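I have placed the structure first, in the form of structure tokens, so that the comments after it can refer back to it.
Of the protein chains in this complex, all but one are displayed in their positions.
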Amino acid sequence: MTKIIGRTSWAIVGGNIALDQSGPEPDFTSRDSLSMLNLGAEDAQVEITIFYVDREPVGPYKLALAARRVREVRFNDLIDPEAIPLCTHYAALVEANVPIVVLFSRVDTRQAENARTASMAFPGE
Amino acid sequence: MTKIIGRTSWAIVGGNIALDQSGPEPDFTSRDSLSMLNLGAEDAQVEITIFYVDREPVGPYKLALAARRVREVRFNDLIDPEAIPLCTHYAALVEANVPIVVLFSRVDTRQAENARTASMAFPGE
Amino acid sequence: MTKIIGRTSWAIVGGNIALDQSGPEPDFTSRDSLSMLNLGAEDAQVEITIFYVDREPVGPYKLALAARRVREVRFNDLIDPEAIPLCTHYAALVEANVPIVVLFSRVDTRQAENARTASMAFPGE
Partner (left out) sequence: MTKIIGRTSWAIVGGNIALDQSGPEPDFTSRDSLSMLNLGAEDAQVEITIFYVDREPVGPYKLALAARRVREVRFNDLIDPEAIPLCTHYAALVEANVPIVVLFSRVDTRQAENARTASMAFPGE
């Protein structure tokens, strides 16, 4: 009965992984995260491309997202083809071979109390 | 004169109910909440399915949302067919027989000052 | 050269005006706010209807929004036909005779440090 909701491309803007943090790891590490949902019956192959202020885009970073499953990825953990530098503005294009749903959330733990934002990625047509 | 705004399916991503909390219950319980609005003249039958990282989806959780009414539901309170485990990544599909509007909000009270996010659920076509 | 962006109906969910506050008024009053933009050349007549959990909708609350102008309205200040009760879940339907853009923001000052969320209202077709 479940309907398939999602898109095959999403853009994320406003990324910036803070250098400093307070509190114990890993729960209180400053981080940018990607939450992905695949409502469909087919496994998704996900490719992420990272865009910067002053150099060429880097990618693709390849991830799998199984059918009817959730996956949470920290941008801090994307290391192949290369790690995303800290304290650097970036954006991301998330593409998949089947429709998925993508949320971008940021936690900044540089102060005693965490600052937190979440916003839907912007969907392609 | 009121127009009907809404969709019959919505996806929520980025769910995770924190274990710890500070401050008195229930206002300062860590929580993930669903705010729903039915602008129409017909009562809505709502069904929620919960998706996880590493096991099959669970549901439906059945809720009623009366015509021209608001309802706020804490994911912490969804217990039939089973409670959502704490400290676990999840997503949700919200489906209704008539158009509704859905907001997802999260309050994390693990620190002295609450961190709070709110984002519209992602609508189906 | 300016394009007209906007919709003539918007839904806001997740409203709840907190009772307590900390810090000096009015900057640190707990509040739910509506930010509206009219990009067009014609003044907008705005009507807001408030929806509740367990009683009939109340409204319309009538507001003017001049052509090419911004207006910020605190839900706390809507008093005709009646004030919105504090500590009560509500939603709102915002309708206008010309396209406008609507943002909903909430500031909760019950703790020493404010919790703040902002999300676009959900647009009608």
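We call the chains A, B and C, going by the order they appear; numbering starts again at 1 in every chain.
As a working rule, contacts are C-beta pairs under 8 Å (C-beta built on N, C-alpha and C of every residue); 3 or more make two chains touch, one makes a residue touch a chain.
In this text the structure is predicted, and so the values were computed from the model without any measurement.
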item	value
Neighbouring displayed chains - absent chain, whole complex	A, C
Residue numbers in chain A that touch the chain omitted from display	9-11, 13-14, 49, 51-54, 56-57, 89-91, 93, 95, 106, 108, 111-113, 115-120, 122-125
Those residues of chain C which, in the complete complex, touch the missing chain	1-3, 5-6, 33, 35-37, 39, 68-72, 101-103, 105, 107, 112-120, 123
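In the analysis below, only the chains that are shown with their structure count from here on.
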item	value
Contact graph of the chains (line, ring, star, complete, other)	line
Whole-Å gap separating chain A and chain C, where each centre is the average of the chain's CA atoms	31
Chain B, residues touching no fewer than two other chains	112-113, 115-120, 123
